[in-house]
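Below you will find the structure I want to go over with you.
What you see is the complex with one protein chain gone and the rest in place.
Chain naming follows the written order as A, B and C, and within any one chain the residues start at number 1.
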Amino acid sequence: MTTVAVKPATMAQALTRALRDAMADDPAVHVMGEDVGTLGGVFRVTDGLAKEFGEDRCTDTPLAEAGILGTAVGMAMYGLRPVVEMQFDAFAYPAFEQLASHVAKMRNRTRGAMPLPITIRVPYGGGIGGVEHHSDSSEAYYMATPGLHVVTPATVADAYGLLRAAIASDDPVVFLEPKRLYWSKDAWNPEHPTAVEPIGRAVVRRSGRSATLITYGPSVPVCLEAAEAAQAEGWDLEVVDLRSLVPFDDETVAASVRRTGRAVVVHESGGFGGPGGEIAARVTERCFHHLEAPVLRVAGFDIPYPPPMLERHHLPGVDRILDAVARLQWEAEG
Amino acid sequence: MTTVAVKPATMAQALTRALRDAMADDPAVHVMGEDVGTLGGVFRVTDGLAKEFGEDRCTDTPLAEAGILGTAVGMAMYGLRPVVEMQFDAFAYPAFEQLASHVAKMRNRTRGAMPLPITIRVPYGGGIGGVEHHSDSSEAYYMATPGLHVVTPATVADAYGLLRAAIASDDPVVFLEPKRLYWSKDAWNPEHPTAVEPIGRAVVRRSGRSATLITYGPSVPVCLEAAEAAQAEGWDLEVVDLRSLVPFDDETVAASVRRTGRAVVVHESGGFGGPGGEIAARVTERCFHHLEAPVLRVAGFDIPYPPPMLERHHLPGVDRILDAVARLQWEAEG
Amino acid sequence: MTVMEQRGAYRPSPPPAWQPRMDPAPLLPDAEPHRVLGTEAAAKADPDLLRRLYAQLVRGRRYNAQATALTKQGRLAVYPSSTGQEACEIAAALALEERDWLFPSYRDTLAVVARGVDPVEALTLLRGDWHTGYDPYAHRVAPLSTPLATQLPHAVGLAHAARLKGDDVVALAMVGDGGTSEGDFHEALNFAAVWQAPVVFLVQNNGFAISVPLAKQTAAPSLAHKAVGYGMRGRLVDGNDAAAVHEVLSDAVRHARAGGGPTLIEAVTYRIDAHTNADDATRYRGDAEVAAWRDHDPILLLERELTGRELLDEEGIAAAREDAETMAADLRERMNRDPRLDPLDIFAHVYAEPTPQLQEQQALLRAELEAEQEGGRR
Partner (left out) sequence: MTVMEQRGAYRPSPPPAWQPRMDPAPLLPDAEPHRVLGTEAAAKADPDLLRRLYAQLVRGRRYNAQATALTKQGRLAVYPSSTGQEACEIAAALALEERDWLFPSYRDTLAVVARGVDPVEALTLLRGDWHTGYDPYAHRVAPLSTPLATQLPHAVGLAHAARLKGDDVVALAMVGDGGTSEGDFHEALNFAAVWQAPVVFLVQNNGFAISVPLAKQTAAPSLAHKAVGYGMRGRLVDGNDAAAVHEVLSDAVRHARAGGGPTLIEAVTYRIDAHTNADDATRYRGDAEVAAWRDHDPILLLERELTGRELLDEEGIAAAREDAETMAADLRERMNRDPRLDPLDIFAHVYAEPTPQLQEQQALLRAELEAEQEGGRR
């Protein structure tokens, strides 16, 4: 594996590099999906892979998501490590039966004899002006399906590190890529550009003492921005980036909330039945006597994703987050 | 509609009667699915309907769940009110795209012009010794999909009343039938055997002062049993049967918890990302200062549904519920 | 029971249930796509129909160009152009009666407009204003379907329901070559054939699904050959020959209306533009291929037929173009007006009645909007 010095890069580029390095390291890694070959994917994440590794390693499939995931299951049974691209969140739904009834269960069904090391890349979430069916946040479905890991990066470095870990995992991983961060740039961990991040560990992105914002994926930058803005109002907010929804890092999250005594869960997925309920409930179970206020949630509304011209009203923004922080019963303190 | 005096009946019989009455009342009601016609369904819930109303009204479809739900969408577009049977919980997954991308969204997509009055009957849950894929609790998926109502009866009377309401609703309703209650019997509301129950209202099945068990569907009888057993330990438990997961009856639930100050959510669906997180979170948001202890959850484990010989270890039973009640920090009280 | 006792029962015969259930031959498509323009069959085509098709094709092409231009001006979020496929789009709409239904895919805005939907309303989705911009019942046009092939079972269900109600309504469902690979395609065709539903399936085989060429999509002799596996008729037509498409479609619609059941039609055509304005087609195809298809342009084919037979002259051509320009100017003008949206609408149509939860959320947004109006967060 080459380790060239890495300049500022986009998340999409880091993902491409992760795929490339994984393919170079292990001939069992195969990339497959709609338009991933010649075109390099509609987000260009697989750009150049078919050229470098051949069409047998990076394959344009027929247009059928259940078929893509179903054949990937068979390939994994024979020792390959398929990395499947679902073109958009809502277009992963046709593959739901394969996912829930086979991918998530095969290891268990066979008492461990038949693990399925499949990575399922799903560009997810809104904020890119996409028309209907192109902006769903579907993580609640995957979280509720035991047998899957559910991982989502928020930084360029994590995009690389977590994708490498997902591909290396012997378990199926649903790898959720926040669409609107594809073009986000940062210096990408100049010391260790190709460091692999272990799955299952949350990270404190910003330390603070007043309250904890618990978040992941596309909402991480929003929460960091909110934390900056909060300073003006006298709040010093901690921001925890979960990175992995399954497994869940109870330790890091609970430790933060025990320190701050207040928490808001932020995500753009719908609130009702969304990840926030689980997170709030488990934080409360673990930190009840440290809490000065109930754990609040700022989430997308419980509606089908709205049309682009209205999406900004749906997405949790800085103001809505700060409003929630304001409702954390500060009076009770003094 | 005939209103014969109703003797003790099973939940399956009440469901059959609800379908029959709905079909008799409204020629737009059509029943469709695998084996629903000649056979009367694998649980016999559609028994006799094809005979009484003809095969055009109660139709054996080809074996293809997406096709069943997809054609039901088209039929609803033309003014019919399809009642679709998915043979088992896990066999509804092939229809997931039709459900999430069309059934749940059509009214919204068309600004109200094209409502889809479809009832989707899904026998769900375990406890009947079924082999793999026959015992899933899939309610978390439906709860996280705005645009769907999610309803589940726990009594014979509700089976009738809620199914009638579901079919009468102008919105799509996922109607979850607890498999292991199909053969449960009760006197079925002898005064009003064919009373329609409005969707969206929880009901207190047992009043109590010590703590609230919040539950639904197959876990309702278990909670009632636990409440009886709890008396021996000095606890007077209230049991709330949600009946409708969407819309959620915050008022009834919060009122109960404010009264008792303690709550346990009980369901057999997996805990992580399951309905309990949502319920615990929203109860906590609403009742924080009334709570003596965190809202706890007793749920199925976060595993693929286990084989029949082990299912009793997975399903929340009386002991596990009482253990949770015991953890509600009673010492803190005195 | 031993073999000796059984001797009498021995019958070297085919399995009892077996009977060849139908002769597959009539279901198979011809080896070559059906053509009318430039062939002897053209003489029998109705001149009025040809002129009507021509005017609409010209309009359609102009619409595509205008809509693509609007994407560049940021007036449309995205536009999947059907330039080169206008014959399919227009013939689809014109083959239907008013009482019939159209089930378009996301690329079929032209068919939607040709069916009578207001050109601006037809773009509402792509403009990002609301999901479906038109009332589906006004012109019997289902919402443009983005999840591929998912609209096909809807068409089957609607046609079946109409038949059950005794209405002689036909549903025409449109899908791309890529869409035929989806399970929903299969299930829809199967239901249609089993129910003998009055549906016509029109596959526009335009050579690509985004970047993926047909050869990676199927190994079948043709997409029309899929029909026999469902027990329905498969038909193959030159999709750039408007007269041929109209003929084959009309025949299928008649057949369906008469109770003959569904037909699968493959129209062989080509997507001249990129997949959408956001796509770069040079990544996956060469100019020569596009050029060859430009020579087989649907407008050109029809224009030559009409002018050759003196059913159309330069004046007629100019008139058609002018009509198209007027439409385009109106479209441009109206699309340049900012639509007025009420953010609170996002809660209005999730259910017949907003749930208590949605009412709370609506109140939250209302408060935010009011605060915003008053300037600043609080």
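Simple rule for what comes next: a residue touches a chain if its C-beta (ideal position, glycine included) is under 8 Å from a C-beta of that chain, and two chains touch if they have at least 3 such contacts.
If you're wondering where the values come from, they're calculated on a predicted model, not measured in any experiment.
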Could you tell me which of the visible chains the hidden chain touches? A, B, C
Option from B:H192, B:R209 or B:H313 whose C-beta touches the chain left out: B:H313
Among listed residues A:R107, A:R121, A:R243 or A:H267, the absent chain is touched only by A:R107
Answer key for B:A24, B:L63 or B:A195 versus the chain not shown reads B:L63
Even though one chain is hidden, which residues of subunit C still touch it in the full complex? 2-4, 6-7, 9-18, 20-24, 27-28, 31-33, 35, 37-39, 181-187, 190, 193-194, 196, 207, 214, 216-222, 225-232, 238-240, 261, 268-270, 289, 292-293, 295-296, 300-301, 303-304, 307, 314, 317
Where the missing chain touches subunit B, by residue: 34-35, 37-40, 42, 60-67, 90-91, 93-94, 129-134, 271-272, 301-304, 306-310, 313-314, 319-320, 322-323, 326
Could you list which residues of subunit A touch the chain missing from the display? 30, 56, 61-62, 64, 66-67, 69-80, 82, 94, 97-98, 101-102, 105-115, 146-147, 149, 169-171, 200, 246-248, 250-251
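Criterion: only the chains that are shown with their structure count from here on.
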Computed distance of Cα centres, subunit C from subunit B, in Å: 39
For the pair subunit A and subunit B, the C-alpha centroid-to-centroid distance in angstrom is 31
State, to the nearest whole Å, the distance from the C-alpha centre of subunit A to the C-alpha centre of subunit C. 35
For subunit C, residues contacting two or more additional chains: 130-131, 147, 183-184, 345, 350, 355, 357
Hunt down the residues of subunit A that sit against at least two other chains at once, touch-wise. 66, 90, 93-94, 132-133, 272, 302-304
